[in-house]
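Heads up, one of the protein chains got dropped from this complex, but the rest are sitting where they should.
Chain lettering (A and B) follows the sequence in which the chains are written, and residue indices restart at 1 in each chain.
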Amino acid sequence: MIVLSQVINGLILGTIYILMALGLSLIRGTMGILNFAHGVLFTLGAYFTVKVAMLTNFWVGIIIGPIFVGLVGMFIQRFFMRRLQGKHELFGLLLTFGMAYIIEDIIKIIWGVGGQPFNIPPSLSGFVNLGFLIYPTYRLFILGVTTFLLLALYIFLNKTKAGLIIKAGSRDLTMVSLLGIPVQKVFTLVFGLGTMLAGIAGALAAPMWGVQPTMGNKILIPCFVVICLGGMGSLIGAVVGGLIIGVAVSLAILIQPFFSDLIIYVIMATVLLVRPRGLFGEVGEAFE
Amino acid sequence: MSETTPKIALRSQNLKKHFGAIKAVDDVNFTLEEGTLHSIIGPNGAGKTTFFNCLTGKFPITEGKIFFEGKEIQNIPTYKLVRLGVCRSFQILNIFKKLTVVENVRIAIQARHPQRFNPFTKIDRKTSEEAEQILERIGLESFKNSVSQELSHGDQRLLEIGITIATAPKVLLLDEPAAGLSKQELQKLIPVINELRKTMSIVLIEHDIDMVLSLSDIISVMSFGKIIAEGCPEEIQNNEKVRKAYLGD
Partner (left out) sequence: MNLGTSITKKNAAFRVGAVIIGIFAFIMLPTLFKSIGSTMFLATEIFIFAIFALGFNLLLGFTGIISFGHAAWFGLSSYAAALFQRHVTPDSTLIPLLFGILFTTLIGALVGKLIIKTRGIYFAYVTIAFSQLVLFIIIRWTKLTNGENGLGGIERKPLFKFIDIVPEFNYYIFVVIVFILVFILLNIIIKSPFGRVLQAIRENRTRAIFIGYNVRSYELTSYILSVFFTSVAGVLDLFLLKYAFPESMATTMSGEVIIMTLVGGMHNLTGPVLGAIIITFLKDFISSFTDRWMIFLGGIFVLFVMVFPEGIMGFFGKWGGNNPFKSLLPKRDKESES
């Protein structure tokens, strides 16, 4: 029974990873850069949600908070990254790396280094009897929200015009620009969308993990590993990788808490040794 | 694999390279006799460059075999192939743009030398002299200390060939060396190729038909991944199939 409940915990953790990894993948696929600020934007999502929720209520907070994060992302893209257009990809990496430092310290300056209280509304606290298991309502809520979001994202990317442009852009950017689509606007949109996903992940995780300035650092590495495992450039890979890592981490806790952190690295090393391109990665993109 | 009178330098046997459903190279049997200049022509997208990429180990091949001097080479990594003596130039300019002309060539010569991996020696004079000889062969000796990206397009093309021959290939694969060249620049290139054919076997991919007809010993015509005709320049000129597929008249 405890194993089963850990598996469900793992799936929920996995969905948080997926939201993060999808954002990273979308940004990398379209713009060709690694967003080091993704972890700190996750944190920012939690803070925005808490602060908005304090002024209004939980529901408004969890919707408005991530949108603010997306706006911050679009701001960064519009006023910083866009000026790096045509430069070596290294500079994009360095920019987001520096941004991560800045945003983390800004959070500390505005809201202090300590944690923030965040209470979930009564309707989501408590437990649900699933028949075979009694389980916290809030965690099921996360599972529901993330599943819904993944479906929505899938439909967005495959059925809407904007989504199809983004998808096409991640495969062949030159083609998209030849079609007369303003590439930089697509970039801003994608960066906003990707960072908003990070914001959502942060907002959802906030009540479980506690809201504090360094909460994002903990999640960035597992997400890198999710992408390594799933395969660079594969959205399905991000989903499968996220679930596997989530469940693996949760089950490892049962053996010893120590292992839950270690297992991530073990998985990464194994992937590098056995199948460096990951489960769904294409050959030739990140390797010879 | 029996070595008959004209020695075979490079040979592909039932070579296939598929990208998903697209058969970029489809069952190609290609034979390069030693000391010949063998051209491959064909419309864009016929699979010529992909064929080169397969020969030089850039892509893993789907099926078939490649022989170099009678030895199977399809699983040998590119850098080792180069050391064996198969080297190629690129359709898109591929030189070390920020390095000087002589350094471009020198780096390539050094790849053959055992001291290449030693981090604690100086560059020896012999390598530098060899580099200057190659620059003379391709007619770039007066530009040896220029940064290579400052050369004219035609000279960069020549440098590309210079880098390639600096690896001392037995088989030289040239991928559209005349692409984007002016008439005068072409006049510089052709003698260089004629000079090179004396010492090595050459496979040439080229769109400039006049150049191909005047230089080649044998011509193969590729279309949709297959070799549809092969023969000496006159035969190819008079071949009905080739006219239809390629010459378009």
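The criterion applied here is as follows: a residue touches a chain if its C-beta (ideal position, glycine included) is under 8 Å from a C-beta of that chain, and two chains touch if they have at least 3 such contacts.
These figures come from a predicted structure and were not determined experimentally.
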| item | value |
| --- | --- |
| Options A:54, A:67, A:94 or A:208, residue touching the unrepresented chain | A:94 |
| Selected from A:54, A:71 or A:221 as touching the chain missing from the view | A:221 |
| Residue of A:4, A:60, A:106 or A:179 touching the missing chain in the full complex | A:106 |
| Contacting the left-out chain in the complete assembly, out of A:59, A:127, A:148 or A:258 | A:258 |
| Residue of B:163, B:219 or B:242 touching the missing chain in the full complex | B:163 |
| Touching the absent chain when the full complex is considered, from A:60, A:151 or A:272 | A:272 |
| On chain B, residues whose C-beta touches the chain left out of the figure | 56, 77-80, 82-83, 87-88, 90, 94-100, 102-103, 106-108, 110-113, 115-123, 127-128, 145, 147, 149, 153, 163-164, 166-167 |
| Residue numbers in chain A that touch the chain omitted from display | 28, 32-34, 36, 80, 83-84, 86-91, 93-95, 97-106, 108-109, 217, 221, 224-225, 227-228, 232, 258, 261-262, 265, 268-269, 272-273, 276, 286-288 |
